Structure formats: structure tokens, C-alpha cells
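The complex appears here minus one protein chain, its other protein chains still in place.
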Amino acid sequence: MVKSYLKVLLVSVVLLGLLAAPALAAGHTEDPVEIYFFPGGSPGGSFATVVQRGAREAAEILGDRVKVRYKWSEWDPQKMVNQLQEAIAARPDGIAIMGHPGDEAYRPFVEEAVEKGIIVTSQNTTLPELEAKYKSKGFGYVGQELYPSGYTLGKAAAERAGLEEGDLALVWGLKSEPTRGLRTRGAIDALEEKGIEVDYIEISSAVDADAAAGIPIITGYLQSHPDCKLVITDHGALTATQEEYFKSAGLDPDEIYGAGFDLSPATVRAIRSGYTDLVLDQQPFLQGFLPVMQIYLTSKYQFSGLHIRTGAGLVSAGNIEAIAPLAEEGIR
Amino acid sequence: MKNIHKHFGGVIALRGVDFTVGDNEVIGLIGDNGAGKSTLQKVLSGLYPPTKGEIYIRGEKINPRDYSVKKAHELGIETVFQEKALGEKQALWRNVFLGRQPVGPLGFLDVDKAKSETDRIMKDFLGFTGAGISPESTVSTLSGGERQGIAIGRAMYFEADLIILDEPTNALSVKEIGKVLDFIREVKRRGKSCVYISHTIAHIYEVSDRFVILDKGKIVDRREKGDLTEQELIDELTHHAAKSEEGADV
Partner (left out) sequence: MKLLEKVKTYNTQIGLTFIALLILVLFMVTAPGTFLRPRIYISFLSTTPFIGIAGLGLTLVLISGEIDLSFTAVMAFAGFVFATVMGFTGSIILGILAGLAAGSVVGMLNGMLVTLIGIPSIVVTLGMQFLIRGATNIIASGRATTLTEISGTPMYNILVGEIGGVIPAQSIWFLALAVLIWSLLFRHRFGDHILFSGDNPETAEMMGISVTKTKILVFTLFGMLAAFAGILDSFRLRTWWPTMGEGYLMTTMAAVFVGGTSMFGGEGTVYGTFLGAFLIGSLEAGIVAAGLSGFWTRFIYGILILIAVTVHTLLRRRS
């Protein structure tokens, strides 16, 4: 029996040693600015990877002056709060968080971080109260204004699709999340103001993590609502999957107007094929690049937090060709 | 005086069974598979209520609705089952006191008492000596015969006046079978009664005083040991089995 214990011991040590090796091998340089960065989804997920790409580019430019670690949360607000606590414990110089959990849930931890001299900044989803409070300590925001973005897209989509009062549209979004839900609400409000009838479906966590899981849902909806003229998917990955969604519902590109958020190679294809007609790009690359810079600059020169709006352009078949190459590279 | 008289009608498994166990005797309940032995045992143990009929224990009539396993234990009736008597992953002391744990006011176990009593059972009733088995041992570490021993010891410890054994020698080695039969003789020696259920005639014949043969839910024969030899008993049983196969559904 002692023998079997020893065997177990040996195997565990070897395995764990193998796992530790890469970490130990990484050399140490003198005093880089240590940053913990929240890209959002999962490693390899379409939107979050672009964000991380931006952060990595910033890290590369800064070279030895920064060291960035990434905490992936699969868009789960509870996980984000946990990860903030863990990040604080690691005593970095700065933490870049996403606002999904909301001001209230984050409050005591951000307070603690700032007290400990850690710079906190945000991207992708706003944290209005915390940003206002800690702006001078470097709390900035890089991302879109959620409500206005949703509203802009909703209004533009309805106009370009030629929808009138009484027409039916579907919004598939994340109304339930405190700040993140504002974009969904913006889109719904814009449509309802025009007298359009809006059906709403909440993105479940399964679909949030894997857009393909939504195929049966959207197919079911579209087949039972043949008079639906417009579909807005308030989620980068879902927008990237619109071509699959509409195809499996048996629709031609002209039979339905697809609108959504965020570019990706798949979205570019869908725009070119006509399935997706209008996309609001929030330039996620910048949401990774700029917060890293923000933390670095504040750390060195005590600059205050910058509020940078990245939700600018509407992309459609009209201007897709200019942007396509960048989207394919994972920059837009 | 132990006197259990049962009369059922209409229970599909048992039809109009009259069954009596007297003071200090061992009854061999014999029947082929499907004869209804198991059902009769379960009614006796308090697990199943009879659909129809009466139960008298020590001359007093018992309300079938009141009769349960707990009640049976209180009245001194214990059962030793094949294979189903013990929880294999649990310690011996838990098994012995299952359902009758010594408890404090809030239901918390008196573990010391349970363990020491189990120890006593193992030594006094069963003659277990050291040999690496303790009250904390898990049942899965015991052999088949030792497990039966624990089950029987449990019944004896709780001072059963009537011990019902359901197929106690199945899957046991020759030596262990001998031990079980010794236990039964010991039960008789202490002045208690036994109902030994089986279809292995040889063992039953050795230790029983009377035989009751069950077939298709009915009692088809009763014999005293002195009346017939083992071979004659086997012939009886075969005769009844053949008769029922002919479809004479009485």
C-alpha cells in the first residue's frame, strides 16, 4: 500500500512539474508595469479574441515595460467579480475590467484596489458611477456608449430596411444584464418609437458562450413568424452567425434584414453574401489596446482616466470592402 | 408462547395461508421458486401488510395496519435475509444498529455504545476472535459466512423470540453452511423459535422439527420430522411440483 502511495506521489509530482515548467521558464525583467486584463469571453471566442489582440499589440509595443495577464470570464458577471478579487490579491499595477456586473457589485472591490494603489480602468461596458468617482486615479473607459449605440443601430436598421408602423421585428439581446442590457433597450426603444412591433428573446448563457447553440431557437422563431422583417442580434458572436441562422431557417438573403454588432471574418462574409445588412462596429481592438496604454500612462505619469467612445461606424455592403481586410486579420 | 396464525384470502401471492409457529421449534418452510415463500416471509417480518387475514402473536390479535417492521422488532420477531441484510459500504456497527440506533435527545448517535455493543455481539454471540475484524470494519471486507453471522448475531442480540431466516445458506462455503446450521441449533437451544425458509432440502431437514410445504401460494402439506426421511421429503416436494405443473389449479 505504501508502494501505491509512492506511485501516486511520483506521478503527481512529475505531472505538476511539467505544468509548472513553462511558468518557471519565463524569465524576469526589471520592474515592468503589471496589468491584469479582462478580455471578456473565452480564449478563442470571436469578439474577446479581437479585444485581446488589441491588448497584446499594446503590450508588444511597450515591450518590457509592461507585463499583461488575461482573465477570461465567459461573459459571466459573477466570475468577473471573483476574478477582480483574485487580481487584486496579485497586487498588480493596474486592472482593466469589463462593466457587466454593474457598479454595485464591483464597488467594494474597486474601492479596495484603488486604496491599495492599483489603477483600475474599464472597457466594453460602462461603469458610470465608479468611473466618475475614480477618474482622477486613472479610471477610464474605452468602448461604446451602450444605449446610444443600440438606438443608432435600431433606428438605422429600421430606416434602411424600410420598416413601417405595425411591422414585426425581432431583437435578440441581453436585456437582463444591468449595464450591458442598455444596448438592447436602445435598439428596442428605437424600433418601438417608429411603431414597429418588437418581439424580444433573451440570449441564454448557453448561446452567449456558443452562438451555434442558438440555431434551433432562431429557426423556430423565424419559421413561426414568417412576417418578421428585421432581426437585430445584440451580440458580436451571434451577429457573426447570422448567415447560419437565416440559412437554416430557409430564408434567402433578400427575405430578411439582418442587423447587429461587431465585425469578424464571418460577419464580413455574411455582409458580402447579403444575409447581414447592417453592423455597428465598436472596434473591439481598441478596447484591448487603449486600456493597456491607459494604465501604463497613468502609472508613469499620473494621467487621469480617458473616456473614449469607440462605437462609431455603421458598416454595410456599401463600405464593407474597405474594412474587410482588417476584419479578416482580426483587427476590426 | 409464540403463536402466529395467519389467514389470507385473495392475496395473489398467498392464498388462504394458515401458518403457525409454536414455542421453541424450528419450522422448515419449503417450496419451489415462485411458491410464495418470499411473500410470506415479508408479511411475517412486517414489511408487507396482508390484503386479507389475521395475525395473532402470542395469542393476541394484531391489527395488520399497525404491523410494521418496527412493530415486529418490538414483538421479538427478527428476520435474516439473503444478500439484502447489510449495507456493504458501511461499518459493522452501523449495520447492527440500523433502525434501532442508540441515540441521545436530538437523535445524535451514541457511537461508543454502538461500537462496544457490536464488539460484544461479535465476541459473545459469534465467537469472532481478533482476526482483523472490528466493529469499524466495512462489511465488504467480510466473507459471505461472516456476513450471515453478523445478520444472525444482530437478530439474536435484539433477543428475538422468533428468527426468520430467508435462504440463509445460499452462496456459502461448506464450512460456512455448517456454521449457519450451528447458529440455528443455538437459537433452539436458547429456547427461541425459528422459521427456516429455503428450497435446499438437505439443510432444512437437518435442523427443523416440522416442515411446511408451500406451492403456488397455498400450503399443500405439513409434516413432522419424525414422520419421514429426507428422501421421502424430497419426493413429496417433487410430487407437488409435478402436480402443479399439470395445471391442476385448485
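Here the chain labels run A and B in written order, and each chain numbers its own residues starting at 1.
One rule holds in what follows: contacts are C-beta pairs under 8 Å (C-beta built on N, C-alpha and C of every residue); 3 or more make two chains touch, one makes a residue touch a chain.
Here the structure is a predicted model, which means the values were calculated and not measured.
Residue B:111 is the one among B:62, B:111 or B:181 that touches the chain not shown.
For the chain left out of this panel, the touching residue among A:43, A:162 or A:250 is A:43. Note on the undisplayed chain: of the listed residues B:18, B:66, B:88 or B:182, the one touching it is B:88.
Contact with the undisplayed chain is limited, among A:31, A:60 or A:104, to A:104.
Counting the whole complex, the residues of chain A in touch with the unshown chain are 1, 4-5, 8-9, 11-13, 15-16, 19-20, 22-24, 26, 42-44, 69-72, 74, 76-79, 81-83, 85-86, 88-91, 101-102, 104-105, 107, 175-178, 181, 202, 205. The set of chain B residues touching the chain not shown comprises 45-47, 68-70, 73, 79, 81, 84-90, 94, 98-101, 103, 106-109, 111, 134, 136, 138, 141.
In this text, only the chains that are shown with their structure count from here on.
Note on chain placement: the centre of chain A and the centre of chain B lie 70 Å apart, centres being C-alpha means.
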